[in-house]
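Once you've had a glance at the structure underneath, I'll fire off some questions.
In this view, the complex is presented without one of its protein chains, the others remaining in place.
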Amino acid sequence: MSRAPATRRAVAWLDQRFGAAGFARTALNKVFPDHWSFMIGELALYCFTILVLTGVYLTFFFHASPTEVVYQGSYAPLRGLPMSEAYRSAIYLSFDVRAGLVMRQIHHWAALLFLASIVVHLARVFFTGAFRRPREINWMIGVTLMILAMVNGFAGYSLLDDQLSGTGLRISYSIVLSVPVVGTWMASLLFGGEFPGSDIISRLFVIHVLVLPALIVVLLTIHLAIVVRHKHTQFAGPGRLDTNVVGERMWPSYAAKAIGLFFLTTAVLCLLGGLFQINPIWLFGPFNPAQVSAASQPDWYMGWLDGALRIMPGWEVRAFGFEIPNPFFPGALLGGLTFGLLYTWPFLEAWATGDHAEHHLCERPRQRPLRTAMGVATLSFYMVCLLGGAADVIAVTLGLSVNAVLESFRLAIFVVPLVCGWATYRLCVELSARDGLPARPGGGSGGRTRRSTSRRARRRAASTAGPE
Amino acid sequence: MTERRGWLAFVLAVMAVTVVFRPGPEPAGAAEDVLATGRRLFQLGCSSCHGTDGTGLETPGGDLRGPSLIHSGEASAYYELSTGRMPLSDSGQQPHRKRPAYGPADQAAIVAYVASLGDGPRLPRLDAGAAPLAPGGELFRANCAPCHSATGAGGALSYGRAAPPLNEATPDQVAAAVRAGPGQMPVFGPGVITDEQLAGIVRYVQYLRNPDDRGGLPIGRTGPVPEGAVAWFFGIGAFLAAVAWIGTRAPAREAVGSGKERTHG
Partner (left out) sequence: MAEPDPGDDGPAETLAAVSFGLATVAAVALSVVFWRGGQPQAEGILLAVVCGGLGVGIVLWARLATPQDHVTEERHLVGSTEAQVEALASDFEAGGAAFGRRRLLVGLLASAGAAFGAALVFPLRSLGPRPGKGFKRTAYADGQFRLVTAEGEPVRVDDLPLDGVVTVWPEGHTRDGDAPTLLIRTRPEQDLRPRPGRGDWTIGGVVAYSKLCTHVGCPVGLYQAEEGLLLCPCHQSTFDVLDGARPIFGPAARSLPQLPLGRNEQGELIALGDFSGPVGPGFWDRDR
C-alpha cells in the first residue's frame, strides 16, 4: 500500500493527539467579509508583530541601567562624555551593531504606525456602528489596547535616557504629582522618590518589555477570538443580511491575503526604518534634568496631551492651603474624560437611541448623522490639541508668533469642533437624502432581538436590514 | 553736434579719472585710514538709526530707532554686518540673515570704527579646528540648545521672534554672537564660557551644519513633529493603499438575492 501524502499523514497524526479535526475544519471554513476597511485592524496587528520581533533583537543589546559610564565608542562627538549605561548602550546599538540602527528605527516607526492604525481602526468601527451589541465588550477591549499601546510607546522611547525623552518623563512626573491628595505619593512610588531618581529606567524596561506586551498579547487574543465568535460585521448589499456573512473563507483565500498584507506592512515599515531618520538620540545628548532643547515634543500619539497642556491658560485652584495645580486639568482630567467617554460610548448611544438590538450590519456614516457629527467633532478637538503640541514648530515654520498661535487655539478648541460637527451633520443628511437611504439621526437601524425569532419577524428584519 | 561731442568727452574724462584714481586696497598698517573709512561708511549707512556718534536715536514719538553702539564692540558689529542683518531697513521686525550689504574690506572698516567707540566685547580669535568636539557639544546642549535646539535648527521665542537656525553660521559669526548677545540673545562672557570652551562650541556648531545622519533623511531635525507627519502621510497612506488593493469595495446597491452565491452551512 502506498503511503498517504504528507499533509494527510500530518493531519491524522495531530488529530490522534487533539481530536480537533471538526473544530479545525469549521475554523478553516469561517467566512470573513473582505471590504478593505475591515483590514485596518490587521495593520495594527502586524505592526505589533514587527514591534515584538524587532524589540527582541533590541533587548539583546540594550542595558536599562542608570549607572554612569564614559562613552568610548565610535561616535566621536560623544566620546569621553559621561552618560548612563542605558544611553550608552542605545548609542552602541545605533552605531556599532550590525542592523542595530535599522532595527531601532523600524521599531520606532512601527510604534508610531501601530498607534496610527489603531486610531484609524477605532474610527472605522465607530463610524460604522460596529461597536453595538453584541460587540460592546470587544470595543472596550480595543480601547484598553489603545491605552496600553500608548503607555508602552511612551515607556519605550523613554528608556533611552536621552534629553528629549527625559524631558517627557519630567512632564509625566509632574502630571502624576498634580493629582489631588495622592499625587505626591503616586509620583514618589512610581519613580522611587523625587525626580529624576535612579529607578525609573529599569522599571520602565520591565513595564515595556514584559508587563505591557503580555497584557497586550492576552487582550489581543481575546479581541480576535471574540471577532471570530461573533463573526465580522459587514456592509449591507446584495445578499448581505443581518443573518448571514458573505465573504471569503479563511483557508486559503483570507489567510493568503492576510499573509500577503503582513509582508506589505513589513515592507512599508522597513522602508521607513531605512530611509527616514527617527529619534536621532546622538544629537539630543544624554539626559540632564537641568537642560532642555527647543522643539521638545512627545511622539505624536501623546501630542494631544502636550498640546492640551500648552493651550490651557494659567489657572489653578487654591483653597485652605491646598491646591489643584494647573497640569491636573489638561493632563489627568482630560485624559480621564477622554477614555471614560470612549469606554462608555456604546452604552451611552444605546441608552440615547433606545436601540438594544443585535446588529451585524455596518452602517454607512451618512446614515447616522448625529453619531458621525459627534465623532468628527471629537476627532477635530483632538486634532486642535495635537497641533497645539506642535505650536512652537508651527510658529517657527510659518513665521508666526507662538503666543498668537496658542491664543487662537484657545478659541479654536471650542469653535472648530462645533463647526466641524455641524458641517458633518449637514453633509450626512444631504448625502443620505441624495442616496435615498433612510437617515435616522437618533434612531436605530433595524437589528434583531431574541424575541423576534418568529419566521415572520425574521423576514421583516431581513427586509429592513437589506438595502432600500 | 560739436556741443554733444563736447559733453561726451567730458563724461568720458570723468569716467577715466574715477577709474584711474579709484580707491585701492588699504596699505597694511594704515589703521587711521581704516577708522576714517569706517567712520565715513558709518555716517553714510548707519547713522540714520544709530546717530552720528553711535549713541542711538529715538523717533519723535520716543520709540527707539536704533540702540546705542558704544558698548557693542567688535563682536557685535562683526556679527551684524557679516550676517547681513545690518543695515536694517525695517526696525520693527526681527533682523534676518541676508546677503551682506558691504564687502569684507568695508565691513572690517565699519567694525573697527564701532569697536573704537567704546569697550564692547572683542571678536574672539579662536582655533576651532583644534578644539575638542565632544566637550563643545556638551556645552552647546547646556547653553545653546534651549533656544536653538539640540540640532541647531532654531526655535520659537515669544511674540513672533525666533532663535535662528545655525546651519549657515561661520565659526567667526558663532564666536561673535556668543560674546555679543545680539538681539534677544543673552551675553556669554569669558567669565562664564572661556575662550577654550567657546572654541569647542564653535567647532560643534560647524559639525551641526553637516551632522551624522546615518539614519536616513533627517526630515528637518525638529524631532517628533515631522516624524508624526511622515508616519501619517507616508506610513498610513501606504498602509491604506495596500488594503485598498487587497480588499474589495462596498458592494453595489442592488436588490436582495441577485448574484450567484453558494450558501455554506
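Labels A and B are assigned to the chains in the order they are written; within every chain, residues are numbered from 1.
Simple rule for what comes next: a residue touches a chain if its C-beta (ideal position, glycine included) is under 8 Å from a C-beta of that chain, and two chains touch if they have at least 3 such contacts.
All values derive from a computational prediction rather than experimental measurement.
Novice: Just name the one of A:183, A:285 or A:346 that touches the chain not displayed here.
Specialist: A:183
Novice: With the full complex in mind, choose from A:101, A:130 or A:201 the residue touching the hidden chain.
Specialist: A:101
Novice: Take the complete complex as the reference. Which residues in chain A touch the chain that isn't displayed?
Specialist: Spelled out for chain A, the touching residues are 29-31, 98-99, 101-102, 105-106, 134, 167, 170-171, 173-175, 177-185, 187-197, 199, 229-231, 239, 242-249, 252-253, 256-257, 259-268, 270-275, 289-296, 306, 309-310, 312-316, 318, 321-327, 330-331, 358, 360, 391-392, 402-403, 406, 448, 450, 453.
Novice: If you put the missing chain back, which residues of chain B would it touch?
Specialist: Residues touching the hidden chain, for chain B, are 71, 121, 142, 145-147, 155-158, 161, 163, 181, 183-189, 191-192, 214-216, 242, 245-246, 259-265.
Quick note on the criterion: only the chains that are shown with their structure count from here on.
Novice: Roughly how far is chain A from chain B, going centre to centre by Cα mean, in whole Å?
Specialist: Centre-to-centre distance between chain A and chain B: 41 Å.
Novice: Mind listing the chain A positions that touch chain B in their complex?
Specialist: Touch list, chain A to chain B: 29, 31, 34-40, 42-43, 75-81, 94-95, 101, 105, 109, 112-113, 116-117, 120, 163-164, 235, 237-241, 246, 257, 260-261, 264-265, 268-269, 271-272, 274-280, 282-285, 288, 290-300, 303, 364, 390-393, 395-396, 399-404, 462-463, 466-467.
Novice: Can you list the chain B residues touching chain A in their complex?
Specialist: Of all residues in chain B, those touching chain A are 132-135, 137-138, 141-142, 145-151, 153-160, 162-163, 204, 207-208, 211-219, 221-225, 227-228, 230-232, 234-236, 238-240, 242-244, 246-259, 261, 264.
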